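In what follows, a structure is listed as structure tokens, so that the remarks can point back to it.
Every protein chain of the complex appears in place save one, which is left out.
Chain naming follows the written order as A, B and C, and within any one chain the residues start at number 1.
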Amino acid sequence: MSTRIAKQGRLIDRSRPVTFTFNGKPMKGFAGDTLASALLANDQVLVGRSFKYHRPRGIVASGAEEPNALVGLGVGARFEPNQRVTTTALFDGLCAVSQNHWPSLEFDIGAVNSALSRFLPAGFYYKTFIHPRAFWKYIYEPVIRQSAGLGKPPKEEDADRYEHFYAFADVLVIGGGVAGLMAAKTAAEAGARVLVLEQSRHWGGRTPVDGGEIDGMAAEDWIAAVVSSLKSMPNVTLRRRCMGAGVYDHGYALGYERLTDHRPGTEGPRHRLWRIRARQIITATGALERPLSFAGNDVPGVMLASAMRDYVVNYGVAPGQRVVVVTNNDDAYRTAITLKQAGVDVLRILDARPTGGGGLMEEARGLGLRVDCGRGVAKVSGGKRVAKLAICAQEGSGAALEEIACDAVAMSGGWSPVVHLWSHCGGKLDWDEAAAMFLPDVARPPVGADGAGFVQTAGAASGVLSLSEGLADATQAGRAAAKACGFKAKKGKLPEVTELGEMPIAPVWLMPASASDELRAKAWLDFQNDVKVSDVQLAAREGYESVEHTKRYTTLGMATDQGKLSNINGLAVLSEALGRAIPQVGTTTFRPPYTPISFGAMAGDARGALFQPVRHTPIQDWHGPHGAEFEPVGQWRRPYAYRRADESLDGAVMREVKNTRQAVGILDASTLGKILVKGPDAGRFLDMIYTNVMSSLAPGKCRYGLMCSENGFLIDDGVVARIDDQTFLCHTTTGGADHIHAHMEEWLQTEWWDWQVYTANVTEQFAQIAVVGPKARAVLERLGGMDVSKTALPFMTWADGSLAGIPVRVYRISFSGELSFEIGVKAGQGKALWDRLIAAGDEFAMMPYGTEALHIMRAEKGFIMIGDETDGTVIPQDLGLNWAISKKKEDFIGKRAQARSHMTDPTRWKLVGLETLDGSVLPDGAYAVAEGVNANGQRNTQGRVSSTYYSPTLGRGIAMGLVLHGPERMGEVLEFPGIDGKTYQARIVDPVVFDKEGEKQNV
Amino acid sequence: MSEPISALNGARFDGIARIAEAGLTGMITLRGDLASKPVKAAVAAVTGAKPPGQGQISFGKTGAAGWMSPDELMLFCPYAAAPALLAKAEAALGRAHALAVDVSDARAVFRVDGAAAREVMGKLFPIDFAPGAFEPGRLRRSRMGQIAAAVWMEQDGGFGVICFRSVAGYAFALLKEAATPGSAVGVY
Amino acid sequence: MTRYSAFAVAREALSYHTGWGRAWRAPEPKKRYDVIIVGAGGHGLATAYYLGRNFGITNVAILEKGWLGGGNTGRNTTIIRSNYLQDSSSAIFEKARSLYEGLSQDLNYNVMFSPRGCLMLAQTQHEVRGYQRTAHANALQGVETEWIGPERVKELVPIINIDGPRYPVLGALWQARAGTARHDAVAWGYARACSDMGMDIIQNCEVTGIRRDGGKVVGVSTTRGEIDCDKLGLVVAGHSGVLARMAGFRLPIESVALQALVSEPVKPCIDVVVMANTVHGYMSQSDKGELVIGGGTDAFNNYSQRGSFHHIEHTMAALIETFPIISRLKMLRQWGGIVDMTGDRSPILSKTPVENIFINCGWGTGGFKAIPGSGWAFAELMAKGQSPLAEEFSLDRFTEGRFIDESVAAGVAH
């Protein structure tokens, strides 16, 4: 029986009862309980099912290392699977459900796997389910998937919010046990700025439970005193409920702070991810106790000895009434003593060491406890909780000497320092044979930007298990870290510690040492993933010898606890099986996070409206209320078309094109890039940037230009306006504004740094409004303020002036083939000018148009569009743009590339117009087929559609495409099989299908 | 003539810090040899301030000058005066190789004040805002959430932030989120 | 070698599985081999396998500096698809995919190829056009793909948010016969089959030098001694630059870290592979239940097998936007692999400036899916001096400007 006891419970507040439910059953606990302690107090020993065999699982640990007791927590938009009960604070109304069983926790059909476990050893699926081929997809895999997987995924969108915080410290201390606190104090007193993270709710770590006196005080009081002195220091920040999740390159570390998990629904973010940059990091993360590998060590009620002690001391809970303690080291005697003092029957202490332990053993004996040395557990039996235990000699194959009926077993296989954070960023380990543990190899620490080590360990994390030595080690770490940051630590007195000395551990990797095959197949290493001693031995036998192979073949250590309990035992078993020393076998790689962290915390505030920045033009707010349907273009949202109430989206596009061609349209073109280029060498520079000559452009004039990458491909196009002798304004595509500016700066800074040129990206200084169509001039004239006549402002020129009293710069350029004015206006007045234009346009039937109408009109004119006709593999020559490539210039970016054999190959596909024979619209992206197949059996092709639309102007489909020898094949008909099952026939025509002579734009 | 408007027309929010769009602000990008006489003269002409040192913003009678790069300053001045001050700057620059351009409308400016202002900034910029590490007169160009932004501390301890106009809405929402009630970090 | 079957497992169960033999031998290196393959990743092992199976060349050693399958083959997100745009890409990836379909039977090792289907979401007009183009190309290449609308996407992946708000799902390119496989098993299955043909897989054997006689290779120096060979295949992914340097040439390759992560396991909630390239995130669920998620690449040269964390933050933001229910799930583990990125992001299967040295590399972020096809083609190239599947992937293309650019149709290379 697991129950609350009257005494003890330093962390609970018995005056504040709390109610909660487990699998719908109401239960009671106290404020300060963890869900684990509360479940145990309610005698809920069975809490879950294992991954593969669906074996009954109970709570085995008391902290972050818990592999078994995972539950679904909360409901609806706050439901979360796989929460460890040992690190879940109890709160009123908490609602938990157990996982991975059907139909119920007590009766789980999946448990047949356990009965069949002999047929399902490690890696059995690699050897089976091979035939027949189709069965894997339809039968085997679905069954396997359904039985794996632990908790259920949430069904609703998360109700909580998350945030990030950038923190900086000289010294980051991870772990707030006595070692962490001591190290922090030392570094802080030296003057360093110190940040201390503790994952739990409590300072002090294990020590208050383990006992010992420091400076004449009970450990607990000493801890309180140190914490309060740290709190009073301005250079120290202390955080609880904040886990050091990972250590990364150059002193970067992540802290995972859980703010409202223990009080869901309260104001503020649920989790905060601390992005910490520290000059030095001290990991004072303590040590974790190892289980012992004996048959039946997974039966609920078998628990780590230290955990059992924690439940008694911290929460006033006795996990059993009749307990057997089994150990290979002295520490577990503390548990026996604690249990005895709490009134629990300790039936036996089995010490695997032939001569047992030291002072603690004597103390236990003094309390009347029976200690059997050289003994171990042959087997623990019981279904859903421990019923009895068979004792055997440790040196033997497991013949039972005696059976004891009991309801709980406390086991201790020794301690492993938590070296995870030391190792995340490359810190290496050393095997200490005597202590039977991997230690940080201080000679090979993770190195930072300066090539020097930046992580130190302190206390039990260094492998120093005695309190006095741990404090000394921590002091040393604090000093060293402070020194590395340029501070000098004062010579302080080390705290005085009273503690009992301990006898050395005797490593026990299998209990009993020569356990039979049958027992090995019941001796669990990884409780969650059901990996047993026999599985690791099988992996070794089959040649999966590297520890990494063993891990992947057996899934040892791949569970949600990442092998915190199982890894060392597993690799020791492997080392034995291979006959290689443990350090030769080595560990698997430690990877962040230390324990799992929420995706929400990782994404931080980048959700919903803040997922990505949305860019707004100065006119943006007008579009929505006027029917705009938007399309994302980079981070902008541009109106695709303005739909009227009784219209389809397509219908709107058609109307917009027609109206622009027949009357006048207005377009928000503010997103186009505008880059100012100025200086004595500006012309020379632009001659390198563009394929054509820009230096010869006269002030007041505009010229269309092309830009290529150094690799020859067309990357952007646009109109350049020459402002004055030394100044050009380069227009880029919407997508190009930022990267073309960066491209220019790159060449200026890294290649032609002696050229006198400055650039400035002024894209957002201006709103740009295009007024387009036969009545465009009339609209502008209605506003008045400047002469926009053909003579004052001819095609491909620009002029400064004002319209409706607003200062503007007007460019006579056209992307539609219509009479067109692009009006640049300061962004702050963009909306005002737009409103004036809209009002003035009313009598001319002016309508706004969106990007699709823009695309159709440019296609009717045979103008190329970056991103449609180009795709990163197209050179200007492919597009018939040779007229815009200077032959005279010695050099420009991309020129040499375009001389390579593949680029001058006459079989490159070239731009043409395509006209379906029946007037239908060619499908986007369709290919023109040619005869036969290629060497790989693929149908030969001879061209493709690059853009295709229905042209309301011509009343039929129009398209452009790239075709083999295209321009030489005018009139030929090509076949385009569509993915709609139809085959389209289209004739090769001139790409310009509207107003070839350009009369309309030049009026 | 029509009254110009700033990107968010002076939006405000009160949370653990006060966030306000500063409204119309005159801004001139000045590129040139920062050590040269003409550039110094242009800075003085616009702001009345001395050219700022690396990573600094210097305050003058008519405005402030922020260090943006080794060859670029951002000059702040009253919005309405910007065109005239730009002309003055150009006059001061004379024939020197330099570029001065009015970018008042291309940017949005925010003020962040209050006890938790440092923390609000610390949630968004990868910068150390601890007292002592970031003090009045300091200016840093960096990243705020997912956008480029510059942040400085005013003489009164409040923060100024500028970013591009098109992302003003995002910037404001981001600052607002970082200043949500109940989200104080409690470190500065 | 014992054949694997349910029957064999049952028989072994009686003796507590103590009767199983090694999946592959652990031989000492011989003095000389006809062919040495450097790198026991999926591509190296598959090359060796098809050298033996298709060309009867079995005097082969595969040298591996660490443990076989421990490179990118052991750390990728296991997506297998062949809906590529360019003919040369889709040919080799489709060859690979079709070999994957029967690989468990070929190798007598269950590689758990799971043809669950792959969705590539289109979330901008540009992507819509790009994927429609790919669908057209695939139809002519003999690759079964389908352009589907948002409702169908929702049916296939009920947990997806197709309504944006930022990037609504406008449709998707769907390849029903794409899927995933158990990555380790692919390496192990090939290794077992190679070993069974008498080939030597030599682990913990790092090649430290390449010995040439004139312009021709004669052998390699390794941490386990010198070994001679007639032909040498370099199949070392992220380490290609290092090996090329030993052989005296440079490659159009940069090695960068690509990251991945898994969640804690949950019951099945997503049955297909989803790639959302506009927002940069992709996700599938393994048979064990973890969500398998690909992170971003650092753009700087990196051999550390660790990446920068901010990429993962962006990935998670993108995936929460796409699958809002995952926000309360947790990251279990993250890791990195060193991927070999070429100048056009397409692989290299080629002869090299040194006679009888062949190179197979540049698979970058997307070569797991290619393993059987790449091995098939590279074996042919090494055995016969040419291979139609490998033809376009030669090194010459960088001189001629003949790039194979897959990014053009809004695709990425995973």
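One rule holds in what follows: a residue touches a chain if its C-beta (ideal position, glycine included) is under 8 Å from a C-beta of that chain, and two chains touch if they have at least 3 such contacts.
The criterion applied here is as follows: contacts and distances are computed from a predicted model.
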Hey, which one's the missing chain according to UniProt: "Ectoine/hydroxyectoine ABC transporter permease subunit EhuD", "Dehydrogenase E1 component domain-containing protein", "SUF system NifU family Fe-S cluster assembly protein" or "Sarcosine oxidase subunit delta"?
"Sarcosine oxidase subunit delta"
What shown chains come into contact with the chain that's not displayed?
A, B, C
Of the residues C:Ile253, C:Val292, C:Leu332 or C:Ile359, which one touches the chain left out of the display?
C:Ile253
Considering the complete complex, of A:Gly24, A:Pro132, A:Pro234 or A:Gly451, the missing chain is touched by A:Gly451
Given C:Gly52, C:Gly74, C:Pro115 or C:Gly241, the correct residue touching the omitted chain is C:Gly241
Please output the residues of chain C touching the missing chain, sorted low to high.
239, 241-242, 245, 250-255, 298-304, 308-310, 343, 398-400
Touch list for chain B against the chain that is not drawn
54-55, 68-70, 72, 126-127, 140-143, 148
Across the whole complex, list the residues on chain A that are touched by the chain not included here.
248-252, 277, 426, 447-451, 710-711, 742, 745-746, 749-751, 753, 890-891, 895-897, 899-901
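Keep this in mind: only the chains that are shown with their structure count from here on.
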With centres defined as the mean C-alpha position, give me the chain B-chain C separation in Å.
49
So what's the Cα centroid distance for chain A and chain B, whole Å?
32
Where in chain A do residues touch two or more other chains at once?
164, 275, 606, 612, 614
Mind pulling the chain B residues that touch 2 or more other chains?
none
Along chain A, where are the residues that touch chain B in the complex?
161, 163-168, 193, 237, 266-269, 272, 275, 277, 605-606, 609-610, 612-618, 635-636, 676, 678-680, 756, 758-760, 762-766, 804-806, 826-829, 831-833, 836
Which residues, counting only chain A, touch chain C once they are in their complex?
51, 78-82, 118-119, 121, 124-131, 133, 136-137, 141, 144-146, 148-158, 160, 164, 246, 248-249, 252, 254, 275, 425-426, 517-518, 520-521, 534, 538, 541-546, 548-549, 552-553, 555, 560, 562, 589, 591-593, 596-600, 602-604, 606-608, 611-612, 614, 631-633, 640, 711-712, 867-868, 871-873, 897, 900-903, 923-927, 929, 934-939, 941, 944, 977-979
Write out the stretch or stretches of chain B touching chain A in their complex.
1-7, 24, 29, 31-32, 71, 97-99, 101-107, 119, 122-123, 125-128, 130, 133, 145-147, 164-170, 173-174, 177-178, 180-183, 185, 187
